[in-house]
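The structure appears right after this line, and notes come after that.
Complex shown without one protein chain; remaining protein chains in place.
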């Protein structure tokens, strides 16, 4: 585990990006609650910057210690951050996030669960409740009081890719145009975030398959005409924007490079 | 459309099962709201029995007019019916249902959306809000006041199959054992409903792929240890229990046959 | 291995069907050539009947010892048997068989090769030459001199299913009608063999996907208008007609039961 070898790593370099899940949470008690054991170097938890440039670009640029983010957490956070920032979410109502994820998210160790005859075509509810990424989402999006985030994850037939479908409830109804404005304000200068919302065609909402290999996080939404609900969709490649690609983006910030260096692959279609 | 030809159909047979979506809603105004046009024979809407035997077995047995149910509605209703019946759902809180569905649900007419290079590997949010099956779910599960049901549907890489993930909030926390009891009471004599909830193994929750070709609806649940949320999972084959198979089951009821006649295929594994 | 425990098995029952690959070859030297080691009970090799009822129905009915057949061998043999029987194959020319096979053929032990992120979408040439089933095909189809069979196997994206594409060369050109006659003569009374050859539509030739779960072996062919080549296609489910289902069929023969007992599942469409 990274937490038990951090001293060694720090001797190798004055600045680190840790892509493991050891330093994502700032709160030591929260770590224990979600990971089930005491942290090996709790005093460092607050020293790490959560490495999502769209939220913490300035801090990352100067930080000696940066942590990567969970793939499902990244998608969820980037989908909901503009709404949290704009203060339009109803604090009394739950946020329900249903994540769809491919087989590469579970790592490269073969098991019966990843054995092709069992895994192919699966629609497997592997974490209906209790998914650890919930804690990252709450940490990054909450003001006070904290948001009530309810998270589920379902493994589907796919190797790379994440789609999160977040159901949020607004304090008051907003028009499509209002919501567009909120997202545009938050993301208009972001190189890796695209708002995807079309009235026709096959790709009307974010779709992970055409993001394979790319560092984009595509975000879209639909206003429920019959209620205060807003559905927010976020798609990314868990091995790029949800993993190593985001790490490269954070490194580019830290080194003062153009943030898109090495990350310009646009994706493929059809695929 | 069935509604414009019903008179003809009735001349052919004294008893009918309509598998189209024309007669699923009892309320003529609700029909117009969800289907966008006036119904051609509104006087007959209340004459049809909603053909899910688990809810309306007695009525189906005697009815001259029975309607089939939507595939996503059937999965959702069978997942939530025991909870609604037991009165444990919090009326102040939303019910959020996220449905995953295969390509056969869209019918047999080729289009760009179903063209294999576009459809293969898709995670397509085709109805984030406004799915018509919502109305069936509300109709069948609500007492007064009506439940607040929020429905989304995502098309995934699969031909047959539905998994609905329903997030509901309980009036007060319930243990696993409590919830088991509620489901067992409702379904202990049902030939086509199985409660699937294992602590280990690959198939811990309902999984549509092993139901391909079968008339089962598998139902499972997980209590969220950190909130009042309960996640309910339902799986079925949209062309069998979510379609023609359920129609055969209803016909068996109507004719006084053993309800499982012609429906005993157990599914395949691996697949 | 079955060969080291056969004495024990024989004490359990006077009649045995061995579904392993230990007793498929009659010739002890051939066994060593293809399996790379001496056989543990060579004296019994010639006592086993090769358990494909379409070739050895009478012998199976009376045999105390029956062996199952390889899944790829079964498809190949059933595709070519009518031609070998009719004596129309050119002895000077090679028979080239290219088999496509799903992931269940490799068994239920997880490995890197079967790990879903590696195996999904694969088109993997796992045995371009040297596939052991070659020996079974030569044994079952050859008169004297032996046929020159060249076999390759490719693993594709599929769980169950085999398609063998066999390219054979005829002594003299034959019309479609001639070839139809040859197949009809051989298979007109077979309950599990269907000749599939349509001029239009999506399913013009044998297709394994619609055989999933069934005991059929579908066989088809196309005459090459420009040469003496005939292409023969055979499809089956490797876990049914290529495995346990064929074993049940052989058992039905041995017990004097109707040969289709327990094997009447017709397959699913779409799937």
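Order of writing sets the chain letters: A, B and C. Residues in each chain are counted from 1.
In the analysis below, contacts are C-beta pairs under 8 Å (C-beta built on N, C-alpha and C of every residue); 3 or more make two chains touch, one makes a residue touch a chain.
Since we're looking at a predicted model, the values are computed, not measured.
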| item | value |
| --- | --- |
| Of C:76, C:104, C:152 or C:238, the residue in touch with the unshown chain | C:152 |
| Which of C:51, C:68, C:82 or C:117 contacts the chain that the document leaves out | C:117 |
| Footprint left on chain A by the chain that the document does not show | 104, 159-160, 212-213, 239, 265, 268, 270-271 |
| Touching residues on chain C - with respect to the absent chain | 93-94, 96, 98, 100, 112-113, 117-118, 121-125, 128-130, 148, 150, 152, 154, 156-158, 161, 163, 165, 167, 169, 202, 204-209, 220-227, 229, 231, 233, 235, 270-271 |
| Residues of chain B (touch criterion as defined above) contacting the omitted chain | 102-104, 108-112, 114-117, 119-121, 157, 159 |
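Convention: only the chains that are shown with their structure count from here on.
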| item | value |
| --- | --- |
| Gap in Å, rounded to a whole number, between the CA centres of chain B and chain A | 32 |
| Mean-CA-position distance for chain C and chain A (Å) | 49 |
| Whole-Å gap separating chain B and chain C, where each centre is the average of the chain's CA atoms | 42 |
| Junction residues of chain B - those touching two or more other chains | 270-271 |
